[in-house]
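Okay, handing you the structure first.
This part shows subunit A:
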Amino acid sequence: MRYFYAATILAALALSSPALSRDGNSVTIASPWEVASADPAISGFVIQKLQIMENLVDADVEGILRPGLATQWSVSADGLTWTFTLRENVIFHDGSEFNAINAAAALNRSFEQPGVLSKAPISSIGPGDGVVVFELEHAFASLPALLAHATTVIPAPGAVDAEGVPSALIGTGPFQVTEFSPPQALELVRFDSYWGKAPAIESASYLAAGRAETRALLAESGDADLVFTLDPSGFSRLADVPEVETVAVPIPRVLTLKVNASHPFLDDPQARQALSLAIDRAGIATAITRFPEGAATQLFPPVLSDWHDESLDPLESDPAAARALLMDLGWREGEDKILVRDGQRFTLELRTFPDRPELPLIAAALQDQWRAIGIDLTVNVSNYSIIPEGHKDGTLEVALYARNYALTPDPIGTLLQDFGTGGGDWGAMGWDNKAVAEALDRIASTADQAQRSEAVSVVSRSLQSELPVIPIIWYQHTAAIAEGLQNVIIDPLQRSYGLSDIAWAE
Partner candidate 1 sequence: MGRVRPQIAPWWRSVLGILAGRGFQALVVALVVGIVSFIMMQALPGDASYRIAAGRYGYDMMDAASAEIVRLELGLDRPWWMQLSTWLGELATFDLGRSHVYGSRVVDEVAKQLNYSLLLAGGAVVASLVIAIPVGIAAGMRPGGKIDHVSLALSIFLRAIPAFALGIVLVLVFAVQLGLMPVAGFRGLQHLVLPSLTLGLGLAAVSSRVVRDAVAEAMSAEWRLFSRTKGLTARRTVVSHVLRNASLPVVAYVGVQGAYLIEGVVIVETVFAWPGIGHSLVHAIFGRDVAMVQGTALALGLIYVGLNLVIDLVCRLIDPRSA
Partner candidate 2 sequence: MNTMLDDACVTVSVDELRVHAGRKALLGPVSFSVNAGNTLVVMGETGAGKSLVAQAILGNLPEQLHADGVIEVDGGRVDNVPVNVRAASWGRQIAALPQEPWRALSPLKRSARHVSETYRHVAHHADPEAACAKAFEALGLTGSEARLPGELSGGMAQRLAFAAATAGGAPILLADEPTKGLDSDRRARVVELLSAVPRQGGTLIAITHDVAVARALGGSLIVLREGEVVEQGDTRSILAAPSHPYTQELIAADPSTWPQTLPVAPGEVLLKACDLSVKRAGRLLIEGLDILVRAGERVALVGPSGIGKTSLLDTLAGLQTPASGLVQRAGDLGTRAVQKLYQDPPAAFPPHVSLKVCLQDAARLNGTPWTEVEDLLARLAVPLSLLDRRPDAVSGGELQRVALARALSARPRVLLADEPTSRLDPITQARTLEMLAEIADARRLGIVLVTHDVDIAERWAHRCVALT
């Protein structure tokens, strides 16, 4: 028996030899997002970020579209037929050839799956001779932008199983998968017959670490070279660690309150303004997310340059004014400090979810700040599906979530869903604004800049005054970079980790 212990102890010692000394040409990435499946409809974001699969259309960090697997694209005069010319002699990681047939097949699948494409007015997607042809129901200018979206990446035909579900991570990207242990880990190596510029690094590993503390520790201990989405505290701590450089990039993700505008308490814009005025954005930005500059003054953050409108007068925090507005609406203070109007207490239920740790915190903060103006808020932290569910059955009152307005390089797709006629699950509820709806349609269908910007200002103004959703915080995309890692680009659109450009200093 004792020999057995000896053996195990020895083994333990053997194991505890220093962790993998960093091999010169490999990079380890840690982020919160798990890779549960090989299906782009489910894990497209990570697949795209890691450059395993590619889109027909690519985009740079400004969101300017550029050729991807398609070298060029054109639209017919009536705007109903789009033709994408495919790049030639591109091969998948499994050696099979990339061509119009399998491109069209992949796109058709992502058209059937929930995703951006399914929202577009597409009537058919068909392969042509070295091209893929989209037939539309009506003109839709931002189709190329949709084809840059993560759910429209092209998996290899060999990756698709009998049921037509992509079950292996095979694409055309500069990196191919050597080991996939869902949902946490991925091992990548450079794909040598990649059509484009060969990456500097030879291999990379991806690790999904759910807890922010773990990620921070990974960065601090040097186990991970590139760590994304740090918690405020971890971020400020890592700033003092010499081996690590921290960066924060504003991104077009906005933490907003969805308000049920058909709710008797909230149907009047004044009420919604009151809610907004009662929110101490500065406080939240300083104490919780810890980026004071993140306090939202309007829905669109500066990074969405052609949507952000400097001329708007910013959203203020002024509880007294908020109270006054509510008084105008006939609310009076009840004995328990909570407002009352014809016998009804001013109580609201806020729905949010824990997946983003800051949400429950901010919900708690709102609870406190609104109580100050006499609104009794109950917080329901649950699965985020309760928000669309509540939107559908009309039971939702207020919801707190983070909305990404750059799912596609051009936010219009998202905005159409959110503020188009009838509103959207993650946008307006019970709020129909003809002007805005028209403006959005105009933007979607035209490429003419003048018309666009005019329409844009219509949208942003009425959103600011009507507040169908109340913006609270503009997000920062945070990352920790190991020293010596060069040309790291933090993509505000979060389309790529920039693996193909990264290199270690000599």
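Operating definition for what follows: a residue touches a chain if its C-beta (ideal position, glycine included) is under 8 Å from a C-beta of that chain, and two chains touch if they have at least 3 such contacts; residues count from 1.
Keep in mind how these were chosen: all candidates are chains of the complex that A comes from, given by their letters.
The structure presented is a predicted model; accordingly, all values stated were derived computationally and were not measured.
Here subunit A touches just one chain among 1 or 2 in this complex, the one numbered 1.
Residue ranges on subunit A touching candidate 1, taken from their complex, read 1, 5, 8-9, 12, 15-20, 30, 36-37, 39, 41-42, 45, 113-116, 118, 151, 163, 165, 167, 181-185, 187, 205, 207-211, 213-214, 217-218, 220-223, 353, 355, 383-386, 388-389, 391-392, 401, 403-404, 407, 417, 424-426.
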